[in-house]
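All protein chains of the complex are present and in place, except for one that has been dropped.
Chain nomenclature is as follows: A and B, assigned in order of appearance, with residue numbering initiated at 1 for each chain independently.
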Amino acid sequence: MTAEELYAKFAAQFPKVQKASVEVKGSPAYATLRLNSPAELEPVIEWLKGLGFTYLDIVTATDYKGPIDVKGFVMDPNPNAFLPEGATPQIEAPTATPNYPYREAFELEYCLTYLEEKIKVFLKLDVPRDGGKVPSLVKHFPAADWQERETLDLYGIGFEGHPNPTKILTPDFIKGYPLRKDYVHTPDQFD
Amino acid sequence: MTETTTASPVEYLKTDELFVNLGPQHPSTHGVLRVGLTIKGEVITKAVPDVGYLHRGTEKLAEVRGYHHCVVLTDRWDYVSAMPNNLVFCLAAEKIMNLQVPERAQYLRTIMCEMNRIASHLLFFGTYGIDIGAFTPFLYAFREREMVLDLFEMLCGARLTYNYIRLGGVMMDTPPEWIDKTKEFLDYFKPRLDEYDTLLTYNPIFMDRTQTVGLIPKDTAIAWGLSGPNLRGSGVNYDARVFEPYAAYDKVKFDVPVGKTGSCWDRYFCRVAEMRQSVSIVEQCLKLMQPGDFAAKGVAKVPKPPPGESYAHVEGSRGNLGIYLVSDGGQSPFRLHVRAPSFINLAILQDMLVGQKMADVIAILGSIDIVLGEVDR
Partner (left out) sequence: MGIVLEKLPGVAKGLPGGEMLLTTAETIIDWGRKSSVWPMTFGLACCAIEMMASYASRFDFDRMGVIPRPSPRQADVMIIAGTVVKKMADPIIKIYHQMPEPRFVISMGSCANCGGPYWDSYSVVKGVDKIIPVDVYIAGCPPRPESLQFAVLKLQEKMMKMKLSATHGAAPQQEKGSREIAAE
């Protein structure tokens, strides 16, 4: 199966699911699709699993709010402070790129693999930044368990039906969701 | 008449559930992993792995570092085998930037990844011996591992965190005598692999200890998203080097060792067998490699790739290591997500330990071969 054939099958089965405008580069055997709502996620996943995509690669998210806020770091993250005097600066402070379509949303990414056919499919799904919720995939793929917890911990996206929606990486006293672009670090007892 | 107890001995010996805390500084957890175990008698009824004791926030830091700086961060995920980490980030970034890597650099990358796989599996071999109760393999394994590290040191000056594979190629060409020294090492190393087999692999005590514990059936392994020797030990032939050949893997011939039952021994065996394949790959690459450029020309000092997304995955020493990279056209990655094989492999522990005996916990944990730097990132 090639990516084109997969797109055709998708068009027949789910006419609403479109090919994403920004494709994931990497290999001709990567297909990228954009889902319109969280309700579509489970039927698509079930259908893909039936087709042979039995291996869940990644579950993650991206915050498209804009350039990163440097207040999310304990110190100024600019490494130029370590350069000797008079050296050329290595990197500037993060700035917004003109004309890049930043938007107020998280984008969830799922990647599934068809082991025998050597093809990967990337699913994208926008969720609102405040109180966004998506169905959990744990009952379809146990592999989603920790990856969803990680996304919850670092982005604060809720996964409905997750058996254990708790923090996994950061300690309890870290408030907020560190990977959000507007995360502001509150100094704690160790800073 | 005095009252006697009517309880049967079995009833009398009945125990309550007991909570056992393993880690985070337990010497056998290979780092700072904590596992909360609930045991009834000798049998585990619940296992809760607790990770995050080495969470350094790399994914956040990458969003303010330049692309060249990010390579430094990648070294410290899987610090036992850092070359594949360097490689996977460079592959993902090169795909966004449309950089063409010269052929010699492709071969050098392949050689370094395979040499690093040998070093990494040697560490596994040594520490797994200790986990099972055999201290001697550790000393043998480190003897050879130091030789590999010497070669790396000669190449780039570092023993663990290399920063050798860079955007567009590698840091520098091999020193003149490096190739001869490597051939010398490979000739020395091949008979050592047979020694390891007699010492540990086919040792009846070791086989009895590991062949019946920690079984992972094929379907379970796929459903939990295992990768690397953990997946192949269960009999699934999934290897990123074959699935989607990168660097120079399409130009060399090699087998992918696959286990049968998915026991601890199968996973161990896949790793030991992989070392033989790595030796063969390095030998072929040394033969095929021609003089030439070691890095692409014109890589910017502060690269600003066009907006876009890319995904690259390689077969690291611990499994399928992937990078999902988003660029907004700025000087730093907009988003860098790591598909860390150790993190995903470790998740199965909560399911797998239930019903096993307390004495087998370390044998199972050791056979999954995690590196905590990669689990927590």
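FYI, a contact is a pair of C-beta atoms (placed from the backbone, for glycine too) under 8 Å apart; a residue touches a chain by one contact, two chains touch by 3 or more.
Because the structure is a prediction, the values reported are computed rather than measured.
Contact with the omitted chain, checked across B:22, B:35 or B:54, is made by B:54.
Set against the missing chain, the residues A:62, A:113, A:136 or A:170 yield one that touches it, A:170.
Touch with the chain that is not drawn comes from one residue among B:43, B:139, B:179 or B:359, which is B:139. Counting over the whole complex, chain B has residues 24-25, 27, 31-32, 52-57, 60-61, 64, 72-73, 76, 79-80, 123, 126-127, 138-140, 142-143, 145-146, 149, 159-161, 372-373, 376 touching the chain that is not drawn.
The chain not shown here touches chain A at positions 72-77, 170-171, 173-174, 178, 183, 185, 188, 190-191.
Basically, only the chains that are shown with their structure count from here on.
A straight line joining the Cα centres of chain A and chain B is 24 Å long. Interface residues of chain A facing chain B in the complex, by the touch rule stated above, are 22-27, 29-30, 54-58, 60, 62-63, 67-68, 70, 72-73, 77-79, 90-92, 94-95, 97, 100, 102, 109, 111, 115, 118, 120, 122, 141-143, 145-147, 150, 154, 167-171, 178-179, 183. The touching residues of chain B, counted against chain A in their complex, run 51-52, 55, 57, 59-61, 63-66, 69, 92, 95-96, 222-225, 236, 238, 243-244, 301-302, 307-313, 320, 322, 324, 326, 328-332, 334-335, 337, 339, 343-344, 346-348, 351, 376-377.
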